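The complex appears here minus one protein chain, its other protein chains still in place.
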Amino acid sequence: MDKYIKFLKDQKVTAVYTTGTNGEGPSLTVDERKAVLELWIERAKGKFVIIAQTGGCNQREAIELSKHAGQVGVDAFACMVPSFFKAKTEEAVVQFLEPIAAAAPNTPFYYYDINFLTGVYLNTRKILELGKSRIPNLRGAKFSCPEMSGLFDSTLADDNMQIMCGSDMFLAMLALGVEVPVVYGHYSKLFNQLQKAFKQGDMKTARKIQAIFSSLSDINTKYGGGIGVIKAITKCFGVNLGQPRLPELPFPDNQLEDLKTDLKNLGVFDELL
Amino acid sequence: MDKYIKFLKDQKVTAVYTTGTNGEGPSLTVDERKAVLELWIERAKGKFVIIAQTGGCNQREAIELSKHAGQVGVDAFACMVPSFFKAKTEEAVVQFLEPIAAAAPNTPFYYYDINFLTGVYLNTRKILELGKSRIPNLRGAKFSCPEMSGLFDSTLADDNMQIMCGSDMFLAMLALGVEVPVVYGHYSKLFNQLQKAFKQGDMKTARKIQAIFSSLSDINTKYGGGIGVIKAITKCFGVNLGQPRLPELPFPDNQLEDLKTDLKNLGVFDELL
Amino acid sequence: MDKYIKFLKDQKVTAVYTTGTNGEGPSLTVDERKAVLELWIERAKGKFVIIAQTGGCNQREAIELSKHAGQVGVDAFACMVPSFFKAKTEEAVVQFLEPIAAAAPNTPFYYYDINFLTGVYLNTRKILELGKSRIPNLRGAKFSCPEMSGLFDSTLADDNMQIMCGSDMFLAMLALGVEVPVVYGHYSKLFNQLQKAFKQGDMKTARKIQAIFSSLSDINTKYGGGIGVIKAITKCFGVNLGQPRLPELPFPDNQLEDLKTDLKNLGVFDELL
Partner (left out) sequence: MDKYIKFLKDQKVTAVYTTGTNGEGPSLTVDERKAVLELWIERAKGKFVIIAQTGGCNQREAIELSKHAGQVGVDAFACMVPSFFKAKTEEAVVQFLEPIAAAAPNTPFYYYDINFLTGVYLNTRKILELGKSRIPNLRGAKFSCPEMSGLFDSTLADDNMQIMCGSDMFLAMLALGVEVPVVYGHYSKLFNQLQKAFKQGDMKTARKIQAIFSSLSDINTKYGGGIGVIKAITKCFGVNLGQPRLPELPFPDNQLEDLKTDLKNLGVFDELL
């Protein structure tokens, strides 16, 4: 853990998002999730912005986790909707979120939209607009859906709301004015270089770095996708996060060298600027 | 509860499936699910075959619930796969199920396939074939998917395995040799009449009853689908099961009379044979 | 061609469906489709019931093909909806079909529903109910969708309408009262045996034959699916129908022996009753 925190620091990460998708929140029990969050708070409070993801299960557990997150002092919390019983309307999402957000009423709250995994394809902008008056601590959304149009649209909900984004189209995001992308820890340095190039108007370098991110997606696909590959990539950066929980399968040991070579060829370990 | 058990008896129900989809298992906490099961055991043990559904969350909780189900003495238990992290291969499903089935090794175990809600579209027959030698208490599957071809195919996995079915194409199932359909409590009487007609070779009556089941689907769709409608229909049969948990929305009170009229016009409250 | 007709006769086929999906209608030009149909009429008129599929392209061409089908004297014709511009409502389907059916007003007309290829998922029963009064020669539907519940539901539209079915769940269909399945030419003999067993109440044999049909689906999948495999299977029965049109890929020659062995092991070349 300490090694991981040092690594994130080195990568110039400024915020962590705990027990989300890559943190496998929905595969952990309530007690495990509380323990993970407490560890982050203990070791990293003040060093990073800490955001807890409290959804992925039923509403009662999400309420319990949100209350806990508020008590231990996270900087913000976010919640997804359940993926088995799927909310059919934006109104149902807001009704579902209301008591969850209210469980830590003084902590900023975000709606976590990851439609391709939850199977809930609704309008994020409308959810924010409906929620604005009913969820006082609602501050925006973490938008991890592939549709760029939905991302930009969600930024139009309200000037005071903030959209964090989990996609890898960082350069497009910067242009669209999404200021807070959420990047895998190990790519944070690379992203900071992209951001710098964009701000300097050096679009050629910016596109070059964006091309690396796109190739990283291809590598991910090549090795079968899923949490197993992500953990293996982190391992290539020198941090061992262990194996994923079933039904996600572990990354095969005998492919690790190939993966490392692919990453090296892409130049992700190099300084680019 | 006692009223519901009496009602099920009157409807000639022979088995109950607890904390499955209609029992909203995934919307309950672990403790709530244990309590629901214990209540069923206390009131209905020996009167019905009691099958506990222990999935819908993460693997650890499914193991805990399965162990509990074995200890309180269910007749069988079944488990679905998670809907957020989706198993990508039949092998991953079997790896996921192994320790869950092993948590109650002397109790018959079934794989619960409900693909349109979990988003996991895999081959049930292959899962049973792979699992046969690795899960000693595996006895078959509860197949609640819309594809009739997949249902029949799954019956071919092994002669000693049993396929329970959650679809409403009962007449087709009977022809295909699926012997143990799982029917909503309130339709059980109607189903028994269908079965009787089929056994007597009275296909005209059998098709007439099947047509009623199909129309019931239409009514369900007409009122928006979901758990709210199912609870409202049960209410029309005289048993109040309360409101569904969010994100499922409650059935609007002012439509209850319309629903009752639709059901009456369909003849579901009449004796048919 | 003559050899194929003799083969179909030997297989006890009673009807042919020209330029449908397996006849690759949508991959042929209007002139080619007319020529194929004229050939069938010339060689097989009176020997088989001949049904022309006139859809798969734009409405004007469907009208032209339907007019032609009526003029050359088909027994019936059927039409699917376009797969690029997708009809969004049942009303749009009926408006689309009206002038097509009217192009051969004295010939029985069927709506051809093959939702998984057209991408148009609408309610077949509702289309028949809407069309009943507006399309005088509408006689039913050819239902080639995987959902068995939709199949049965469509039989409830009108007592005078007929549902032909393109699925392979033949035994289920017989039970549900669908009287006219549409079977691949080479499986017709097998289907006749299934029908005979069902009528005699010999459900054990019926299920055994149905199991063969299900295994045939698996073989199809094993070799990659598509029109190429279907043509290769027909070739194993001794009739060479040539190669499919692109974008369907041809079946690789070096796998033909394996396919033949798989079919032999399944017993499809044997007499079963």
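So that you can tell them apart, the chains are marked A, B and C in the order they are listed, and the count of residues begins at 1 in each.
In this text, a residue touches a chain if its C-beta (ideal position, glycine included) is under 8 Å from a C-beta of that chain, and two chains touch if they have at least 3 such contacts.
Quick caveat: nothing in here was measured; it's all calculated off a predicted structure.
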* Structure fact -> Among displayed chains, the one left out touches A, C
* Just name the one of C:16, C:37, C:57 or C:173 that touches the chain not displayed here. => C:57
* To do: Mind listing the chain A residues that contact the chain we can't see here?
  => 146-149, 152-153, 156, 167-169, 171-177, 198, 201, 203, 206-207, 210-211, 214-215, 217-218
* To do: With the missing chain put back, which residues of chain C would touch it? List them for me.
  => 24, 26-30, 32, 56-61, 81-89, 91-93, 95-96, 117-119, 224-227, 245-249
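In this section, only the chains that are shown with their structure count from here on.
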* Same or different: at the chain B/chain C interface, is the fraction of residue numbers used by both copies above or below half? -> same
* What angle, rounded to the nearest 5°, describes the rotation that places the Cα atoms of chain A on chain C? -> 180
* To do: Could you say which chain's mean Cα position falls nearest to the mean Cα position of the entire protein shown?
  => B
* How many Å are there between the centre of chain A and the centre of chain B, using C-alpha atoms for each centre? -> 35
* To do: Provide the C-alpha centroid distance between chain A and chain C, rounded to the nearest whole angstrom.
  => 48
* To do: Take the average of all CA coordinates in chain B, do the same for chain C, and state the distance between these two points in whole angstrom.
  => 34
* Structure fact -> Touching two or more other chains in chain B are residues none
